[in-house]
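Before anything else, here's the structure in question.
Partial view: only certain chains, each at its native spot in the assembly.
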Amino acid sequence: MWKATIKVMLKKSVLDPQGQAVQKALHALGYQNVPDVRIGKYLEVKVALADRESAAAQVREMCERLLANMVIEDYTFELTEA
Amino acid sequence: MKFGVVVFPGSNCDLDAYHVIRDVLKKPVEYLWHQEESVSGFDCLVLPGGFSYGDYLRCGAIARFSPVMSAVVEMASRGGLVLGICNGFQILLEAGLLPGALYRNTSLQFRCQFTHLVTENRSTPFTGLLEPGRVLKIPIAHGEGNYCVDPETLRDMQERGQIVFRYATPEGETTPEANPNGSMWNIAGVCNERKNVLGLMPHPERAGEAALGSTDGLVIFQSIIRHWEDSR
Amino acid sequence: MKAGIWRDLGLKDSEYEMIVALLGREPNFVELGMYSVMWSEHCSYKNSREVLRSFPTKGERVLQGPGENAGIVAIGDGLAVCFKIESHNHPSAIEPYQGAATGVGGIIRDIFTMGARPIALLNSLRFGPLSDLRVRYTMGGVVAGIAGYGNCIGIPTVGGEVYFDRCYQGNPLVNAMCVGLLEVDKIKRGRAAGVGNAVILVGARTGRDGIHGVTFASEELTAASEEKRPAVQVGDPFMEKLLLEACLELIDNNDLVGIQDLGGAGLTCAASEMASRAGTGMEIELDQVPRRETGMSAYEIMLSESQERMLLVVEPAKEERVHSVFRRWGLDATTIGYVTADGTLRVRFGGEVVAEVPARSLAEDAPSYCPEYREPAYRQAALQLDLSGVPDVTDPAAALGALLASPNIASKEWVWRQYDHMVRTCTVVLPGSDAAVLRLRGTGKGLAMTCDCNSRYAYLDPYTGGKIAVAEAARNLVCSGAEPLAVTDCLNFGNPEKPEIFWQFREVVAGMSEACRALGTPVTGGNVSFYNETNGEAVYPTPTVGMVGLLDDIELRCTQDFKETGDLIVLLGETLPELGGSEYLAVLHNQVCGHPPGLDLEKELALQKTVLAAIRRGLIASAHDLSEGGLAVALAESCFGKCLGASITVSSSGLRMDQLLFGESQSRVLLSLPEGNLAALRALAAANALPLQVLGRVGGERLQITVDSRLLVDLPVTVLREKWQEAIACHMK
């Protein structure tokens, strides 16, 4: 069994209105020293497979098919034994 | 008695709350810009529905830091009446004026529809005029109205009468089917311990005229007015 | 200039030569980019302009016809209604949520640009069959995107239509309509008048999104589209809400000379159109444009289609006031240039002039083409319908159930319950009736609005299909008690460079024009969306008609639901032996063929007059237009709202049973009314020479249809309603 921790972020070129709004809010709260905020998704997905290789392949496939929207998002992931 | 309707950037039911108070209930009402630091002169504040700050991050999370909110908190602590509707409810939760939190509907979709409500506590300033057993028909319109609180707090709230409205069938039964968003215990609206701050997801201001399909929302505003008059 | 580089930007060789002739020199790369977007089909209407001229565009009430950002029609009391529809098909095909969301954002800007407060949104959607996983993903995303934007900005989405057909599988249609309200003396136009006035850019910062979006919209979708697509735009409805409030505040104070949104072709389009309309020029300093990304070139800044931006022209004396209003709303506003007298759009960047072209040449001088046209070969075969090979319906109850569960007829509640259709508390007829009705506070009046098109008809017979789209929209308004005012249209077609497609286009527009003339509803604006093809297969010609109507007395509004047990049920109009192009043939016999129903505009007018007069006299309890599924479906739908049964008896009088129950003959309306009002209704119908048939009564819990004394349908309303209500939701689970 593997646990994949997946980060899905908007591509750099794509507007992140949420990140911008949060950055502004942080400034208003007095945290002027925050020059950048980006907000994405974080997923923990368990996969019942024995070897790391095939787990990685499946996670990659699941990301591209469903978990990330490849038109506007990028993803990265890590695997740990679970 | 004077009402204030707080306007946050992204509020959009401010207009509707203002309209029902001024044109239907014929009571004095003014808008209050979120940067206002004083709320003196107002007897009841309404935090209206909408998408303050786009609901980015979490609903109400950013708005609760607006300058006006310190004054709202202060007014609430003095026993002043505060009514949070939908996004306003979310802001009150984020500000810690009410217990619990609201998150994604279990359907993961926005829902705009009429719901029916039963009243658990008829002795709050917001429910005083409700007849026993009356079921209110009031619409909801939200994507994050799923109320959640830890079990101990829920028990305390039940004991203290802080659960005010629950989703029900038209006949008044609080069945799972009548729950539009997955809220714990079908909760639609709660108040604070002192009962002077109410938050609810349904929109009473949208149920103020027969042309809109229901006038059941009026009783909440009328109760507020009666309570204020009685307490003078 | 590298030979042929213009072709990569979508310009023809002859167009490049025109540009050289206009400038008296070769354009530089920035200039070439500007021409390429402004002369794209999307911006210049170069293939459609001539044909569109046949639309009637004038009328007593019309204050603004086509040519501005949206049309405007007077409605009395010093008020006017402003409305427009626009497509966002290709972006929605690639990224359903954001594509649809930014489509909504764009159409809202078109409305408040004119000085109007947006009060309602509608949408017309078309997808492939719901059995397809990708289609369900697309539909889910599109609906969520429309909801995400409209709900957040606080404009109710009150109506629309949704259809499913294989022809939309790879190329869905997403048309968004916005309706706004304004005072007649506050109309704003996109004009850069007044030499020396400041040009101010407000709203979101400019990024690299959507560069060449208009060129993309002017090509067919192919496998390569994935790579070619411009960076997809992400909408920011919160930003637009602030922008909307700030702009309306300034307009209300009369602080603006001109205003225009930045849509397709971005700054290039807004600057050149505003200058061109006013006969002025403009000088712009790109270093001043607030940017979201580093290292952007002049080309990118001029062509960026970043959302939620507006361009304003302001007198110098009011500049500071304008800036202070935007500051209060927490928005960036930057003076980026000024209006000049010489008609030239001059763009500076990094101390150099990077573009210098006549503004008018970008906005007005695009070539106009008259593409070839030819009747498509499919047509003669498709029009053939030999009914002798189609057995008449043997189990009408089962057929009715199948039709009610067909996604094209089934309840669209799964869609509209995701839209906030109540915000602003003016929606007095919610989604689910023939048209939405909004009250106009403080006047006692109301507006009805609808979107309609049956593209199957338009495919089989584009001329008739165009006519019917207009007539059906008007009929839906009339059934709500409104007088139809005017039309905005979204013409979705395939590649116009194919003679068969252009033939469809010409026919549809001719049919629509005829209907608009006959019904007195001029076209005040619209949008053409060509190149709706995947791998060479075009969608059905789909001329979506958006229409707005006026109710003088909001109390006299009408809905399609039966109201009272005992009311009489009456059919106005005539059922003809027609079955071609019907939903019945498609669902029960898997055939799309035959002549669509005919439309006699005189009869249509007589019908609409009668219905409107009857509703206005308060005679009518319910009115429902007969459309897909014919009489039986309309009857069932009228039962559903209040879950009231009905019992009717009809005689077949020579018609086949399927024609009688499910045929889609035009110019028919199903009414219910208290018995005491029948005589008055008869008199009205007689005065208009309109056939009237009393069919039966409202009441009970069952729908019963008797034909020639045989009880053919006898089912509980709840059973039928469940099929109708659950069909789409079941697919989308």
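For clarity, chains are labelled A, B and C in written order, and residue numbers in each chain start from 1.
The rule we apply is simple: contacts are C-beta pairs under 8 Å (C-beta built on N, C-alpha and C of every residue); 3 or more make two chains touch, one makes a residue touch a chain.
A quick note: this is a predicted structure, and the numbers were derived from the prediction, not measured.
Engineer: What is the full stoichiometry, given one copy per chain type is shown?
Structural biologist: Counting every chain in the file, the stoichiometry comes out as A x2, B x1, C x1.
Note that in this section only the chains that are shown with their structure count from here on.
Engineer: In whole angstrom, how far does the Cα centroid of subunit A sit from the Cα centroid of subunit B?
Structural biologist: Those two chain centres are 35 Å apart.
Engineer: Mind pulling the subunit B residues that touch 2 or more other chains?
Structural biologist: Where subunit B meets two or more other chains at a single residue, that happens at 53-54, 56.
Engineer: Could you check subunit C for residues that touch two or more other chains and list them?
Structural biologist: Answer for subunit C, listing residues that touch two or more other chains: 236, 238-239, 330.
Engineer: Can you name the residues of subunit B that touch subunit A in the complex?
Structural biologist: 53-54, 56-57, 61-62, 65
Engineer: What part of subunit B is in contact with subunit C in the complex they form?
Structural biologist: Subunit B residues touching subunit C: 9-10, 12-13, 15-16, 19-20, 49-51, 53-56, 109-113, 139, 141, 143, 203, 205-206, 208-209, 211-213.
Engineer: Taking the complex as given, what residues does subunit A use to touch subunit B?
Structural biologist: The contact residues of subunit A facing subunit B are 17-18, 21-22, 25, 28-29, 39.
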